[in-house]
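Showing chain A:
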Amino acid sequence: MKKALLFSLILLFLVSLNFAAGDVVVAMNGDAASLYPADMTDNYSEEICRHIYEGLVEFDQDMNVVPALAKDWDISPDGMKYFFYLEEGVTFHDGTPFTAEAVKLHFDKLLAGGLRRSSLYVPFIESVEIIDDYTVLFRMKNPFGPLLNHLAHGAGLIVSPEVLKNYDKSEISNHPVGTGPYTFVEWAKGDHVKVVANDDYWKGTPGLDSINFKIVPEANTRVLMLESGDSQVSDMIEPIDVPRLQANDKVDVAIVPSLTVRYVGFNMTKPPFDNKLVRQAANYAINKKAMTQALFRGYAHPAKSVVAPKVNGYFETEGYPYNPTKAKELLTEAGYPNGFDTILFAAPHYQQIAVIVQSQLKDVGINAEIQVYEWASYMDLLYSKPPNESEHTMYVIGWSPSTGDADWVVRPLFDSANWPPDGDNHVGMDNPEVDRLLKLEMTTFDAEKRAEYLAELQQLLVDEAPWIFLYVQDQMVGVSNQLKDVMVLPLGVTVLKYAYME
Partner candidate 1 sequence: MNNYFIRRLILIIPILIGVSLISFFIIHLIPGDPARVIAGQGATSEDIALIREEFGLDKPLTEQYFAFVGGIFSGKMKSISSQQPVIDEITPRFWNTVQLATFGIIVATVFGILLGIIAATHKNTFVDNLSMGFSLIGVSMPIFWLGLLLIMLFSVALNWLPAGGKDSFISFILPGITLGLPSAAIIARMTRASMLEIVNQDFIRTAISNGIPQKTIIYKYTLKNAMIPVVTVVGLQFGYMLGGAVLTESVFGWPGLGRLVVQSIFTRDYPIVQSGILLIAMSFVFVNLAVDLLYAAIDPRLRRKK
Partner candidate 2 sequence: MERILEVKDLKIQFDTEEGTVYALENVSFHLNKGEILGIIGETGSGKSVTASAINRILPVPPARIVNGEIIFQGKDVLQYKREEMNRIRGKKISMIFQEPMTALNPVFKIKEQMSDVIMHHQKINRKKAVKQATEMLEQVRIPDPEMVLDKYPHELSGGMRQRVMIATALSCEADLLIADEPTTALDVTTQDQILALIQDMRKNLDISVILITHDFGVVAEICDTVAVMYGGSVVEFTDIYTLTKKPYHPYSNGLLKAIPPVDQTIEKLNTIPGSVPNLLKPPPGCRFHPRCENALEKCKIDPPSLTEIEENHFIACYNPIKGGEDNE
């Protein structure tokens, strides 16, 4: 008995040794799919990659594009040439110097196609050329407004040329070598990814000794880990846990608006949703404020555009305030004085939203039957056929632009060329004015002018009401209050690149 006690004490001691100051545990919701940034599509991979690799440019806390490996850049007046001036004296973790050649090799791989993020660059970039060791030229196919946002995207994180030359694309993921502040140590699939400080980091020694990204799929456990000190950062905290964590004097909760707009899409190719008045009526019928209170305790805000406020190019419209009387008037005007029956599709995690929408639509006479599809089948429902051939009617879904720019919302979702199965325009928008403005915002690189086009476009889209505009949710990340300068990007990615322990 005594021996057992002694033994467990020793064990506890050994365990406590493992968690020395400067070793930080980040509890993440899911495992990375790949650590090759150009070939990954998920946030978990991106979160880890942003510690190991760096791009030419990066996002700051407010989604501004700021210099990273490129200390500066020039754009030709016609917007067809981008010159990037690179930081000197930077080396990859494997000792390879960072030069223009590394940039070219990385983007050449992407431009050659076959990678899961190739489509972010192929339509816009003609070629990448080396001017000298520390100057690179990106030659465009046509002027493209949000190019810098695309370069700040996770896919623009640059991999060591030695790795790119020596491994095929699936093997690169097992040899993640970048220029970032943390060096890859190990990846125990499904359990954790560990990185340690890169002492030769070009901006100086990083603030932490190591970061252990642990996979903890259960939100309750992530909260409890934070409380017990088993983690210093816990991603994706539920609203219900926020007050408890805020009351805890060892933990802060970072509350950051996300880039995700949640909405109910209409299949605009089918009656009654081909009628703008019906779509607007449904918008007036929903009390978004009450919905965000009920579902998120206020940690969500009514959406007033097709993009979220933190997205580059956001324009705030009046939106659709709650007005059931107006909804009924519009329905009468549209020829549905007694409402109509329809189907509201949802994936399992949207079920609660669907129930609230259903009950509020019922108040104005729209009877929506809810049908829940598991995610993969739901994707099939929305994406396998063009909207006019598909059976979907109303459906709950969301969109978050991983480039942080409005272009990556409006173009995929509303360009008439992007109807499924080729793109994401599952509302079936086919509007020449929308297409015209899309073309303009996309090819204008003058920021001010582009913002005007985007504003006009957003106002038009809100008026057209292809969706019931629901809300933009906040993301909550629990952080030990000893840990400073943790960036919770609205992208849904927590970055400890500049973090340190107090």
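Regarding selection, all candidates are chains of the complex that A comes from, given by their letters.
Note that a residue touches a chain if its C-beta (ideal position, glycine included) is under 8 Å from a C-beta of that chain, and two chains touch if they have at least 3 such contacts; residues count from 1.
All values reported here derive from a predicted model rather than from experimental measurement.
For chain A in this complex, the touching partner among the options 1 or 2 is candidate 1. Put simply, chain A touches candidate 1 in their complex at residues 11-12, 14-15, 18, 27, 30-31, 33-34, 39, 41-42, 113-114, 116, 118-119, 169-170, 173-174, 188-192, 214-218, 220-221, 224-225, 227-231, 374-377, 379-381, 383-384, 399, 402, 408, 412, 421-424.
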